[in-house]
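Below are the structure tokens for one structure; questions will follow.
The complex appears here minus one protein chain, its other protein chains still in place.
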Amino acid sequence: MGNKVYKDARAALAGIPFDGMTVMSGGFGLCGIPENLIAALRDSGVQNITAISNNAGVDGFGLGLLLETKQIKKMCSSYVGENKEFERQYLAGELELEFNPQGTLAERIRAGGAGIPGFYTKTGVGTVIAEGKPSQDFNGETYIMETGLNADLSIVKAWKGDTEGNLIFNATAKNFNPMMAMAGKVTVAEVDELVQPGDLDPNFIHTPGIFVQRIIEARCEKRIEQLTTRERT
Amino acid sequence: MGNKVYKDARAALAGIPFDGMTVMSGGFGLCGIPENLIAALRDSGVQNITAISNNAGVDGFGLGLLLETKQIKKMCSSYVGENKEFERQYLAGELELEFNPQGTLAERIRAGGAGIPGFYTKTGVGTVIAEGKPSQDFNGETYIMETGLNADLSIVKAWKGDTEGNLIFNATAKNFNPMMAMAGKVTVAEVDELVQPGDLDPNFIHTPGIFVQRIIEARCEKRIEQLTTRERT
Amino acid sequence: MAWTRDQMAARAAQELEDGFYVNLGIGIPTLVANHIPAGMDVTLQSENGMLGMGPFPYAGEEDADLINAGKQTITTLPKSSFFDSATSFAMIRGGHIDLSILGAMEVAENGDIANWMIPGKMVKGMGGAMDLVAGVKRCIAVFDHTNKRGEPKFLKACTLPLTGQNCIDMVITDLGVFAREGAQRRFRVQELAPGVTVDDVKSKTEADVVYD
Partner (left out) sequence: MAWTRDQMAARAAQELEDGFYVNLGIGIPTLVANHIPAGMDVTLQSENGMLGMGPFPYAGEEDADLINAGKQTITTLPKSSFFDSATSFAMIRGGHIDLSILGAMEVAENGDIANWMIPGKMVKGMGGAMDLVAGVKRCIAVFDHTNKRGEPKFLKACTLPLTGQNCIDMVITDLGVFAREGAQRRFRVQELAPGVTVDDVKSKTEADVVYD
């Protein structure tokens, strides 16, 4: 029986990293990021990563870990505002950066996973995002073409997963994870809770196991970036 | 408070049908079809419908009801093999037919709902499906462009829905329903069970209420096309 | 007297309608949530993947898995649903959101908006702003009428890199409300803050606006 379960993040990445690889990493801000797999990717020593991730983590956490060690050559993101080391490296010309509107990024990743090499969107028409991209009119409106994205490795974070790789996500920790799972040549998932086949309701599986090649159960710190509360009245 | 709940299928369609309209109707075969809304659409007397549906029902059931009464001008489907009246009308030149590969049809509908007017696929390259469609090479492979689809009205069938329009589907009765809900200017859902907000787990809602404008609870017959069983041994 | 931030938010809230699905940007637009009329059914979308955004949690009840697009901890409502980023932006790009209320650095008389980068400064990224202005049915920009140096931000043409072209339908500033009825129409003064005169506005506005 094909076994997708690995004992920890290091074991789950064994044999996958190579210098110059493209890695998709799930999460929005620090919410729903594969903390353990990011740390294991850093420990693998892999260099010159092109990282596709909506954000760049914060200093010393999330993808910030890989920025500190300069293992990332290029970021493909929609917003990178929370990371000082990122800013330093970028202004020093040590880091390449490709901005994508968030919805375009999400759709490019889904497209990559779905075998769609290009699609048209009106997002970014008339802005710097449109520069150099083919455009076409549909029903009298102009749209630009964006391309599908794939990765050599996708690392994603889920709430529960079974040994077949079926995943479910919790609340807004879902975000980019399901599409990235689809777009990785190899997808490795870390889950809060690893369960047996049949423990997840087949009607409510967010990511079918076909999109997940390796899986680990691991504890996450789950840092909060903007703790915001209201007064009890 | 905006109220999406209607008392029956006839009431839910009131004011929507017009001659020449485009209607998307969910389901695969007779599985997951909006039986009551199809009947109400027939009863509305609307003419010259362009129907987008993976299949065409069977004689006297599903979209077969609208074929019998010749209310359908054109079908946009992937497979129409189970309907004799369809065949008769088509061969007599009374009915237009546009075939789409099933995956292309599904993706065109999703694209329409997602504001994507065109996308590239390798499905159908070198076949009659590619005729007249723009093609483009990506990474040395040829792809054809397909366009997004929208409808004046989408009628869908769900398992449970709440009064906010949030829907969940059961098993393979999901099929085309979620995408069609996204692609209708107006989407009307019929559900086996209408529940209150909070009765559905927000993590496991298949179709968020934003895609559903009207909803009814209605009993379905749920016919089986190919009853296939095995022997107890 | 010019409106306060909260008054601007309250004015923007008057544009809400029963049954609306709305996306609120960061800053003043966030305050609009406090001014939704009682009994009006408005559903807030958070583009990181949620419909039916509830209020901030009580201290100790925060959930790291439940945040809004500003990365603040939030809560659910009975009607809430969660979805992935592709579905979230399918809603936005597909025109399913009724109204987007967002901040701006500049808005031009042709409806262009710039709110994501200042050349020469570190660029944080556009996040979902370009998708929102391109996809949402109606966009309202809320911003101070002038910048810190007293210069107009409602311009003949944007000087900063655009977030979107010809997509703003209404401008609400501390001085008043400016609306147009279509992408080919001119903005017209619809309302002025108490004590603000047309001449006040004219002196602080570069855009060619209709003053009736």
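For this structure, a couple of remarks:
Labels for the chains are A, B and C, by order of writing; each one numbers its residues from 1.
Here is the rule we go by: a residue touches a chain if its C-beta (ideal position, glycine included) is under 8 Å from a C-beta of that chain, and two chains touch if they have at least 3 such contacts.
Only a predicted model underlies this, so the values are computations on that prediction, with no experimental measurement involved.
Remark: the absent chain touches shown chains A, B in the intact complex. Across the entire complex, the residue among B:D8, B:D59, B:E87 or B:D152 in touch with the chain not shown is B:E87. Considering B:T50, B:Q71, B:N177 or B:Q213, the position touching the chain not shown turns out to be B:N177 (whole complex). Mapped onto chain A, the interface with the missing chain covers residues 1-2, 110, 112-116, 162, 164, 166, 182, 196-198, 200, 202-203, 205, 208-211.
Touching residues on chain B toward the chain that is not drawn are 28-32, 54, 77-81, 87, 90-91, 99, 101-107, 109-110, 121-129, 159, 169-179, 206, 222-230, 232.
As a convention for this text, only the chains that are shown with their structure count from here on.
Among all pairs of chains, A-C has the largest number of C-beta pairs in contact.
Using mean Cα coordinates as chain centres, the one most removed from chain C is B.
Distance from the chain B centre to the chain C centre is 35 Å, each centre being the mean of its Cα atoms.
Per-chain CA centroids place chain A at a distance of 28 Å from chain C. For this pair, chain A with chain B, the centres built from the Cα atoms lie 32 Å apart. In chain B, the residues that touch at least two other chains are 114-116, 202-203. Listed for chain C are residues 76, 82-83, 86, 89-90, 92-93, 135, each touching two or more other chains.
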